[in-house]
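Handing you a structure now.
Left out: one protein chain. Kept in place: all the others.
Chains: A, B and C, in written order; residue numbering restarts at 1 for each.
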Amino acid sequence: MTTEPLSFELSRPAVDPPRLPDAEVAGPAPSDVLPREALRSRAPGLPRLSEPESMRHFSRLASMNYSISENFYPLGSCTMKYNPVLNEQAAALPGFASLHPYQDEDTVQGALELMWRLEQALCAIVGVDRVTLQPAAGAHGEWTALRMIAAFHHSREEKRTEVLVPDSAHGTNPASAALSGFRVVEVRSGPDGRISLADLESKLSPQTAALMLTNPNTLGLFEREILDIAEMVHATGALLYYDGANLNAFMGICRPGDMGFDAVHMNLHKTFTTPHGGGGPGAGPVGVKADLVPFLPTPTVERTNGHLTLDHRRPKSIGRVRSFYGNFGMLVRAYTYILAMGGDGLGQASQDAVLSANYLRKLVETDLEMPHQGPCMHEFVASAHNLHDTGVRALDIAKALLDRHFYAPTVYFPLVVSEAIMVEPTETESKATLDSFARAIKEIVGQARTDPQGLHDEPKNLPVGRLDEVAAARKINAWLQGQAEDPVLRWKGPLDGGPKEPG
Amino acid sequence: MTTEPLSFELSRPAVDPPRLPDAEVAGPAPSDVLPREALRSRAPGLPRLSEPESMRHFSRLASMNYSISENFYPLGSCTMKYNPVLNEQAAALPGFASLHPYQDEDTVQGALELMWRLEQALCAIVGVDRVTLQPAAGAHGEWTALRMIAAFHHSREEKRTEVLVPDSAHGTNPASAALSGFRVVEVRSGPDGRISLADLESKLSPQTAALMLTNPNTLGLFEREILDIAEMVHATGALLYYDGANLNAFMGICRPGDMGFDAVHMNLHKTFTTPHGGGGPGAGPVGVKADLVPFLPTPTVERTNGHLTLDHRRPKSIGRVRSFYGNFGMLVRAYTYILAMGGDGLGQASQDAVLSANYLRKLVETDLEMPHQGPCMHEFVASAHNLHDTGVRALDIAKALLDRHFYAPTVYFPLVVSEAIMVEPTETESKATLDSFARAIKEIVGQARTDPQGLHDEPKNLPVGRLDEVAAARKINAWLQGQAEDPVLRWKGPLDGGPKEPG
Amino acid sequence: MPYLVHSPEDRTAMFEIIGARSMDELLVDIPRSLRLEALQLPDGLSEMETMRQVTALAGRNRVFPDRLTFRGGGVYRRFIPAAVAAVTSKPEFYTAYTPYQAEASQGTLQAIFEYQTLIAELTALDVSNASLYDGATAVAEAAMMAYVHTGRNEVLVAGYVHPEYVQVLRAFGEGRGIKVRRGDQPNKKTAAVIFQQPDFLGLLVDARGLTQAAHDAGALAIACVDPISLSILAPPGEYSADIAAGEGQQLGLSPSFGGPHVGFIACKRELVRKLPGRLVGTAYDAQGRRGFTLALAAREQHIRREKATSNICTNHSLCALAAAVYLTYMGPYGLRHVAEVSFKRAHALAERLAALPGWELAFPERQFFNEFPVRAPKAPALVRKLARKGILGGLEVSRWFRELKGVLTFTCTEVNDAHALDELMEALKA
Partner (left out) sequence: MPYLVHSPEDRTAMFEIIGARSMDELLVDIPRSLRLEALQLPDGLSEMETMRQVTALAGRNRVFPDRLTFRGGGVYRRFIPAAVAAVTSKPEFYTAYTPYQAEASQGTLQAIFEYQTLIAELTALDVSNASLYDGATAVAEAAMMAYVHTGRNEVLVAGYVHPEYVQVLRAFGEGRGIKVRRGDQPNKKTAAVIFQQPDFLGLLVDARGLTQAAHDAGALAIACVDPISLSILAPPGEYSADIAAGEGQQLGLSPSFGGPHVGFIACKRELVRKLPGRLVGTAYDAQGRRGFTLALAAREQHIRREKATSNICTNHSLCALAAAVYLTYMGPYGLRHVAEVSFKRAHALAERLAALPGWELAFPERQFFNEFPVRAPKAPALVRKLARKGILGGLEVSRWFRELKGVLTFTCTEVNDAHALDELMEALKA
């Protein structure tokens, strides 16, 4: 494999533009009617490539990616499971893909019915009363839920300004809380990797608006005392928020709603196989208990004797959290997946996810440090701390895995574990794959003792070797002060590089 | 990159079969009504894999291929040009893909219209009166044409038993002639790489049914004396057959029909961008002059005031050459391509193909031997003979190119050139690509002088190194005598490996 | 222009390097009198307009829903897993050429090797080739094998073999002076007895008996088989037929108005050298790693030229890949399940049709699989009536067999759900 030039570097000034339809009607050209100052003075520096060149360019870029389609992708907390190709077929149906969001309701009954059914299914899975499908991703869902929680307290004339977040929480939790206007108070984890009830006790107060919890938490451990936690939180009049990134651990086994959570977000791009797309689009629906229903974002989908409508008139609603009705294409995929799996399939999926995680944990427990006692749920966090003396770090193990055709686990998260290596195998990876991954870990750990430098030099079999992020950061800072040449955060052609008029 | 196990090796006995619909009706099971001896005694040894496992399996196999989508593919005589993605969209339209071949004609007027228009376009491009779209590939078209030629002579009560084929011809030419019942007489090429008129003269006789010619010939050289050749052939009462594999050389520049050819096959999977599919499916329509029209295979597509029909009643027809009406899906792709290119585009395509071939020929003419004088048409044949003393052969150069991310040119064909390296760049490869290919050739030829062994050891960067075909052939012979273990020409599971009843 | 890459400046630069002033200099070898002004074709269209024109043509065809399609005759609507298109639409597969350079084509080669094994397993024969054009040419090629192997020049077609296959067989035979006769009594001149199981009407034939008869006469037995049925019916290898050939469209390929589909052919070990077309085998590199490569090329046209077993070069690889994906998705029990569902539904439908006034099974004494012939009153009008109701009804076989006037063959597969059968019955009663 080699690197590929940028499309801008492949561009040549005189390449023909693509054939496109003519106007066919007599109408004025922009320059005929618009004032000079309204017009663009210099054409944008887009590349000029023929279709064969650009298709090969993007095909080569594709081949430079690892992906679940070809590689085991044990990225902890991300639930990188198989993405059914059927989902893609479903979302591409013209009856979905070609719908305009402002078509009249009676022309989109099928789309609304799908949203309604998906909402019902998600309610059943997590144990809530209603679900909004609007949030575009998990973080967006967190923020949406916190807006509802704020509105809830406000409606009861309570001024609650703090949100409690465990130290093991994902970064989006505190960020969402802050952006929603709350002060973030961190709750410490105990030695067993679970939230410390004592510390929670001490942080709970009349100021507390909510506790954000992930369960199983980001260490892959189930919060045993969740029922007590819920009681404590509710006793202070605060609400309990569930970060659903780890929902894949217990579909059909238990439900956040039953644990006492008042609001729950789900990542359809994790648990429900909508593809991650190299960083989205995803979908982060939020489920809520009855108390929060009045505050759901508008519009909601309502069904009255078979007829579906969008309800925009919700006086207590927090309003709109994004345009239109959600990432509909992703909702189609998730619904398709749920139909195919069914209640029985989803339940077995979670059981297999837990089984696989415990199996893989067992296979590597002698090679890496296991900071916490098992059993784990759908993922586990190991530590490379035991290699400290060799100078080999979690990062080196990650890169060495890449050279062995495995994507790397999540490293250095959660922050509560030093040299964290967070492994989530999911239910769609075969025993054979888990075995070969464990062998690779054993091999790498062995090499750490004999040839640590070899590991520092990995990856060697990829288009580029290990990238120097420190130097890169330095260069960006220089660039921001106008003291470094492009390309840094963008390509920049020669100053006169703006393409000339088409030949 | 590594190798991938066979699906059979990944299979495990108890993997669930996929979910499939139930019968839903009360009907007998086969074993209820069929006699024992009509039933299969042992389940076939198909692999048992889950969908995630098999999808990853095939995805990994895909990544082990070079293809035009990612690699320059200068395979002489094969016209590996860019395959427009639009063609694939068109062929996938339900209005085409879901048509049953035995639907009544009035329900498939669009399909017949497409075939009619494609026939018209091909007639215009090669200069013939009618075209049959039925042949599935070039060789099939050759044979179909020769059947027509035989029928033509037969209808005139002439017994003509010989077909003349140049020594530079593709292997399918003599094979098609033989399978059509003709004796093959080889015509020698002259020193200039073109057919020797003297030799042709001496081979022509009242026995001659036809001369099969490729023009430009497989050396990429235009047969300058084509008009004299046509005259000579026709003078003896024989017909002239055109092997259209090299049609990409002169669309819009000249036409086989005008050169005097009576029958012409075209490879839609070469000139007209239907993808080659790793070895088909293709399409090999045959165009004929008026004299041969009565002998066209049935059915033909006829159009009478806007209404289209399939004509099965053609008394003089050679009959059917395959089931139904041709590789329709490929015809849709070729028609789509012709629509998008238009007469202007096709003409420019051929001109660019010739330009690129001559350009690349120029770039490498000092590195490799050029057995014949230029200019060439759309391809050229070089020879590695100049490296003879180094022990480096055309094959080594081919393998070395693979390691440099280029597919290899056609080697050891045509047979009239020793150590032949046949290069066809096509019009869809950029100057930059041609330049880098030429650099690679220079580099390799340089290495031949300094480090020939290094070249014998290539390829090194592919899933497998150079495969020992000699040993493989030996093993196959042994296997055919029952003296070698599987897998040789197929996988074979352990004798008791027939899967058990589903658990 | 679409799909062209050179800019005017690129062209100028290239001409300069070549040392030519114009295109004409590169085309000197073409006699002036042959040079065209331009092609008599309209100029090209934009991608959008191209697609609209093509879509308009597609729109002029009538698509019958798969569940309401009861017409077979060699091409069937079946459930096609999404996995098939997901694999065959990978450019790494569909834009590769025949795998001449093995090391850079292991994906295609291994997939074909798996396909060969799958076909060999289904037919219970030793070796399958890499694919042929279609069922018709597969049967014809099988006959050529028998002709070469036995040195006899007559082939016998027993019973209702697909009429188009027989027509193609005749065309192939003529070239080589092979006589094609109908009948099931082979003799010393007989190279092979060819039968179809189930036959063109869907009926089961006495495959064992015919094979025995062929062997008794020193001829080969060629079984034209339905690959899906082989998960239930005795495969050619079990009744020791010598060659199995057939159409693989049902293994994951859309009807597509008749093509491209895929012809498969498999045979006994002794006949492998006579096999037409590509064949993939194992091979090893210096490090002992297993790979795959084209095998026994000495049979083929590019080496043997006029002495080749066949002229086939480009075959139907991508369709073979589709079949491999389909069979891998289904597995042995998935395949048997769809075969059983098809069988049950066809038998249920046959009973209901035969009960209609004036209707009767055309061959009540014969067994069938998932397609069957019924004699119906005013068949032609009836089929048109069904079409008006969006149902693609039975196939009128009298078009090929005069003796079968008024006979329609109906077929059922897993796509024809129970409710679809009811709709058909209602439409017929109405």
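Note that in this section a residue touches a chain if its C-beta (ideal position, glycine included) is under 8 Å from a C-beta of that chain, and two chains touch if they have at least 3 such contacts.
Since this is a predicted model, take the numbers as computed values, not measurements.
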* **Neighbouring shown chains of the undisplayed chain, as defined at the top** => A, B, C
* Asked: In the full complex, which of A:206, A:391, A:446 or A:465 touches the chain missing from this view?
  -> A:465
* Hidden-chain contact residue, picked from the options A:119, A:142, A:367 or A:419 -> A:142
* Asked: Hey, which subunit B residues sit against the chain that's not shown?
  -> 12-16, 18-21, 50-53, 59, 84-86, 88-89, 503
* To do: In the full complex, which bits of subunit C touch the chain not displayed? Write them out.
  => 47-48, 51, 79, 81-82, 86, 89, 91, 414-415
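As a working rule, only the chains that are shown with their structure count from here on.
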* Asked: How many angstrom lie between the CA centroids of subunit B and subunit C, rounded to a whole number?
  -> 18
* Let me have the rounded angstrom distance from the C-alpha centre of subunit A over to the C-alpha centre of subunit B, please. => 46
* In angstrom, rounded to a whole number, how far apart do the mean CA points of subunit A and subunit C lie? -> 45
* Mind pulling the subunit C residues that touch 2 or more other chains? -> 1-5, 10, 44-45, 47, 83, 86, 91
* To do: Two or more other chains in contact with one residue: find those residues in subunit A.
  => 19, 50-53, 59, 84-85
